[in-house]
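Sharing a structure, written as structure tokens. Questions coming.
The complex appears here minus one protein chain, its other protein chains still in place.
Going in written order, the chains are labelled A, B and C, and every chain counts its residues from 1.
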Amino acid sequence: MELTLWTYEGPPHVGAMRIASSMKDIHYVLHAPQGDTYADLLFTMIERRGQRPPVTYTTFQARDLGGDTAELVKKNIKEAVERFKPKTLLVGESCTAELIQDQPGALAKGMGFDMPIVNLELPAYSKKENWGASETFYQLTRTLLKDKVSFSDKISPFRWKELGRRPKVNILGPSLLGFRCRDDVIEIQRILSEQGIDTNVVAPLGASPDDIERLIDAEINICLYQEIAEASCEWLKRNFGMEYTNTIPIGIKNTIEFINEVHEKLDLPLTNKEELENKSKLPWYSKSVDSNYLTGKRVFIFGDGTHAIAAAKIAKEELGFEVVGLGTYSREMARQVRATAKDLNVEALITNNYLEVEDAMKKAAPELVLGTQMERHSAKRLGIPCSVISTPMHVQDVPARYSPQMGWEGANVIFDDWVHPLMMGLEEHLIDMFKHDFEFVDGHQSHLGHTATNKNNILNSDEKKEKNSKEEIIWTESGRAELTKVPFFVRGKVKTNTEKYAILRGIPEISDETLYDAKAYFS
Amino acid sequence: MELTLWTYEGPPHVGAMRIASSMKDIHYVLHAPQGDTYADLLFTMIERRGQRPPVTYTTFQARDLGGDTAELVKKNIKEAVERFKPKTLLVGESCTAELIQDQPGALAKGMGFDMPIVNLELPAYSKKENWGASETFYQLTRTLLKDKVSFSDKISPFRWKELGRRPKVNILGPSLLGFRCRDDVIEIQRILSEQGIDTNVVAPLGASPDDIERLIDAEINICLYQEIAEASCEWLKRNFGMEYTNTIPIGIKNTIEFINEVHEKLDLPLTNKEELENKSKLPWYSKSVDSNYLTGKRVFIFGDGTHAIAAAKIAKEELGFEVVGLGTYSREMARQVRATAKDLNVEALITNNYLEVEDAMKKAAPELVLGTQMERHSAKRLGIPCSVISTPMHVQDVPARYSPQMGWEGANVIFDDWVHPLMMGLEEHLIDMFKHDFEFVDGHQSHLGHTATNKNNILNSDEKKEKNSKEEIIWTESGRAELTKVPFFVRGKVKTNTEKYAILRGIPEISDETLYDAKAYFS
Amino acid sequence: MSKVEFKKETGPREVFCGLTSIVWLHRRMPDAFFLVVGSRTCAHLIQSAAGVMIFAEPRFGTAILEEKDLAGLADAHEELDRVVNDLIERRPEIKTLFLVGSCPSEVIKLDLATVAEKLNKRFLGQVRFVNYSGSGIETTFTQGEDGALKALIPLMESSNEEKLLLVGTLANNVEDRFKKIFRNLGISNIESFPPRQSTELPKIGKNTKVLLTQPYLSDTVRDLKHRGCDIISAPFPLGIEGSTQWFLAAAKAFKIGELKVHEIISPLIKRAKLALESHKEILKGKRLFLLPESQLEISLARFLHNECEMDLIEVGTPYLNKDLMKEEINLLPDNTKIVEGQHVEKQLDRVRNSNPDLVVCGMGLANPLEAEGISTKWSIEMVFSPIHGIDQAADLAGLFSKPLKRNQILTSKTLVTH
Partner (left out) sequence: MSKVEFKKETGPREVFCGLTSIVWLHRRMPDAFFLVVGSRTCAHLIQSAAGVMIFAEPRFGTAILEEKDLAGLADAHEELDRVVNDLIERRPEIKTLFLVGSCPSEVIKLDLATVAEKLNKRFLGQVRFVNYSGSGIETTFTQGEDGALKALIPLMESSNEEKLLLVGTLANNVEDRFKKIFRNLGISNIESFPPRQSTELPKIGKNTKVLLTQPYLSDTVRDLKHRGCDIISAPFPLGIEGSTQWFLAAAKAFKIGELKVHEIISPLIKRAKLALESHKEILKGKRLFLLPESQLEISLARFLHNECEMDLIEVGTPYLNKDLMKEEINLLPDNTKIVEGQHVEKQLDRVRNSNPDLVVCGMGLANPLEAEGISTKWSIEMVFSPIHGIDQAADLAGLFSKPLKRNQILTSKTLVTH
């Protein structure tokens, strides 16, 4: 049993719903009690969908348990098939139904329909949402393509040459409730098209079962989100020899590397390499002298594997930040996140517990947090600017405007989204610094809260706790006075460093000079 | 003499610089002392331009005044022409040079150059930046095209039919330091192109003098920003018979009306009218049930004429807000703003004094402010969410990402930019409402400041002032207690209304019942 | 009883389960903690329904069952013990801990009552443990509150003091208004259940006169009756009419004359009618379809028809206690069609065929209906907003007039939904 106040991921059947809702001509009969219908609102409220998810809940009740719930399943399957006439039927169960073992998938298969039926067995007590989505997409792909395995030759990534047409690729992974998938797909298609590469199928987002059957018309697969598509890509590689890409095109460097990888895999010459550097405004905006203050800003990153890894790279190499924390809730991508963290000399935080993330954030004393909606709120409590880079998300993460994370425009979006909160933080500081009290009797309203006041609170409350753990280090009046002169956005770090230094040198009282000594020591 | 702590517009020669810097192959010799070079940073820092403005400052000093400043002007003109080899030369003076009456334009014309020379006389002591930009663009257009007037027939807007080609239009008005001009131009060109209409010339942004000479190759002009382009459009109409558009395509309704207007002027049938309604996400996002709370939100609008008028229309008709204040600093557009305000039953505020705007804002007790950077700061002080819709702007108003205000994507951008601050305000409120004290000892960090606390301060300080003016109206304990139960974002308005009601009815003390009476009265 | 048409329907539903009521119960009693014993689905459900509240207020959580907990019940009990210990150690300010059963815990027959009993012994004098089920196989949405209140009744001491007991969660400011009005009527001993602190449970007995504020408390009412309480029969205090009759019924139970009641509330009624006017203008003659969710549907239908002059197409309700709803049903117009239960697909067919102006429904259905050009109001807002009482009648009407007004402002044609 695990005590959970909040969870980054839903249960695996919600992952299955993400795949079903992303696609056309699919229906999902879910053996589940009435309460599980809450999941519909994720799609209709967060994504503002104008269609209900294509899901029929069997809605069994306590009184049905004594009777024949299997009959209830069959009745619902029959009604759903008649009403929605899907081209492929997904059948599965949520946590409660898993316990009563009605085998809805097997029941469906015995009902004599001639459409493909995918039996989804998603262990609700050990797996989570992204795994469920990945497994569903994999089972669906497998079901619809398995008969073609034996009849098909291995697919050569170069065959477009013989076929005398532009190369074709599939874009796999984008789904509803994924972070900015809607726009990433547009951006990546645009980039590929500019390079003379056609998109064969995008799936699951917007695809029908027919499209899944057409996957093997492409030469290679673009694995756009590993959390969702890697299992399917791997199966397609094993069974049809289809190569797939490993680079996630988030940030300028990764986008260029991605374009390179696609060209290499297809054996297509890359003719406009020089141009690529100038497709996004990020490099110039980052180089512009007003961005100089970004150098070395301490950033803490937590999110899904794909976005956390990409964010770390952009933060360090493209914006000149210092990454002081990196983590993910995607256990499936723990290995990759650990590798990236190691390169950055930080320890990766792999957890599903947001309180641990908040603690780590507090310890790292960052100047910017990049995280999920939960980190946004944790950062808010700590008075640290934050930008959201990953699911789980809220309705404000599904903007009306074109807001990809990937490709050239994605890099532009990232520059704006990450720098704006920092800039606002700096504005706070400057206004605070330049304001004079008698002119601001009502107090100055801040988007970060009354930074100065609250920061002091945080310092004070930290202090109380730390006094015990750090063997009663005392701040003298001069030390304390000097500390308040340090700009707010580095004050936390200066305080920690000075105390570290004092412990190291066995200095029991921190004066203004200790502060300068520590500053010199750590510079 | 006018006491000014801050001004919405710079002097007219800065307007001229905006035109010169927007264009290619132009150089501007400005008779001005060294300090006036500050204007370069508007372009290199706010717009992050990688080129210096094409301006040579004569840099006369006190010691030159006794001598021959006219010679200094000629020396600088000569050097500038030799170094920069412009195709057209602008010559003018800033405020100080205007006083010493060297007539730099006349001097330049006497120097025997064979390029066109535009003599800019911009009265610095009575006109402002936008007027200067408009006048410069007009003088430039006139200078480059005046010789063609007598040789040219009136241009028929229908001549594209006889010529057997797609209709051609000019897009006039976009300039550097204009609000989102860079992206508006792209959006409008896209929309016109989809309709089968070609862009002949965009000016001044990106145009050369040769392009100005080509203006008459188009059938009609798109007057995209009246502040800058109307004078030129009018001259082109008078002298070449070129029609120009009046609708500013900001918001869905105006964009559709704009497309209609262009089609009508060109006598081009509009074939995809039905489609147009669905080109932007704004209508659906606005209709989505999570937007229901937007209905009747009180919004205060202040900016340049073009953007303020457009904002009022969108606010009312497309987002369902109530416009409680509308104003502009553009005296040239006062008539139009007054007309719009009249339609909305509010009084237009025409002023260049930001303190007057802040006062009006306070009185109107809005829930959202749409304004310039100055209104953003005023709103911040008052704890009201704000979105920036107009110049004058800061570096954060020149985002890396595609951020038009016009057309379909412009409407998407507007939805996000206006609703996000409101949503954050609401989030504050909800978190505040749902939080429980003992769990938030450090206080909750807010992007609006500690709303509750500060709101109380504002109420209290207001109260002190109002006690005198409103004949000592007293809030009883029950009235005060009831008022604190009102959600923060309407509390100010409820307070004002209740007091209004009390005065109207001659009630000296406001109890909880008075509050309910007033609420019913105003509902 | 008026000639109302009743129908029952079964099939797939689109409703919240009883766990959702934790979202307002934890607000009402900030010294309590609600620990759901369930699956990741339960945790995800509550956080999805709670929205932004989850970020401010972790006074509810889930003990998520894992593979190993399913192996043997003994182990599960032990695990739950551990989780509760951890929780109480970290949150020593908790005074009452609700162990909330869920679909999976019910199916595997986890005995929360026994667990609660053991824990009560161990934490005697520090934390009280109660248990109830919010499972979706037994309860719908607001029924969760019924379960939670019922679970508290055994903890309530007995007293023969005469008092008025308001039963059902109210917004604090509405509660204050009601108490003020009752005091003006001459009823001074008034208590609320649930109280604002879980430890301050009212005492009850044969002189306790129970006045329900919410219609979904069947089990609670039954147990209060068993404890000797007198249940005042009345419609519910939604709208002017319902509230007036509700006050009258209470007054009658306390032998206060009707005249006195009218004297106190007629100024309130007068201004409420004034305030209602602008909303009525929008709602009048509009056709309303209520889908089942909150059990408030019948009272809302009565208010919206009788006071706002809306036409009722169909009134859905997840569950119907004809006895408790008797007074309400009497006030409904003839031929009102009440449908208990749900077959969501068939019901939506009826919605589409009946061409309604407004549909009251859950958040999962609202946007899809809007996309079809049908205005909607989400029912969940009714349980979060202060809508009870005469003074709130206009605000209650406003919840329904606002989407219609918005629809008038914005273009009304069917939109492509991106």
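Methods note: a contact is a pair of C-beta atoms (placed from the backbone, for glycine too) under 8 Å apart; a residue touches a chain by one contact, two chains touch by 3 or more.
This one's a predicted model, so the numbers in the text were calculated from it and none came from an experiment.
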Can you list the shown chains that the absent chain is in touch with?
A, B
Touching the hidden chain in the complete assembly: which of B:Thr56, B:Thr88 or B:Gln189 does that?
B:Thr56
So which of A:Arg48, A:Lys281, A:Lys362 or A:Lys495 would be touching the chain we can't see?
A:Lys281
Thinking of the whole complex, not just what is shown, which of B:Pro11, B:Pro366, B:Pro404 or B:Gly492 touches the missing chain?
B:Pro11
Listed residues B:Met45, B:Met111 or B:Val490, member touching the removed chain:
B:Met45
Which parts of chain A are in contact with the chain that was left out?
277-278, 281, 283-284, 286-289, 291-292, 294-296, 316-318, 320, 427, 430-432, 434-436, 438-440, 444, 482, 485, 516-517, 519-521, 523
Interface with the unshown chain - residue positions in chain B
1-7, 9-11, 13-14, 33-42, 44-45, 48-52, 56-62, 64-65, 76, 79, 83, 94-96, 99-100, 123-126, 128, 373-374, 377
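As a convention for this text, only the chains that are shown with their structure count from here on.
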Counting in whole Å, what is the centre-to-centre distance of chain A and chain B, each centre being its mean C-alpha position?
37
Note: chain A residues in touch with at least two other chains are 45, 48, 50
Each of the following residues of chain C touches two or more other chains, namely 55, 58, 363, 366-367, 370-371, 415, 417
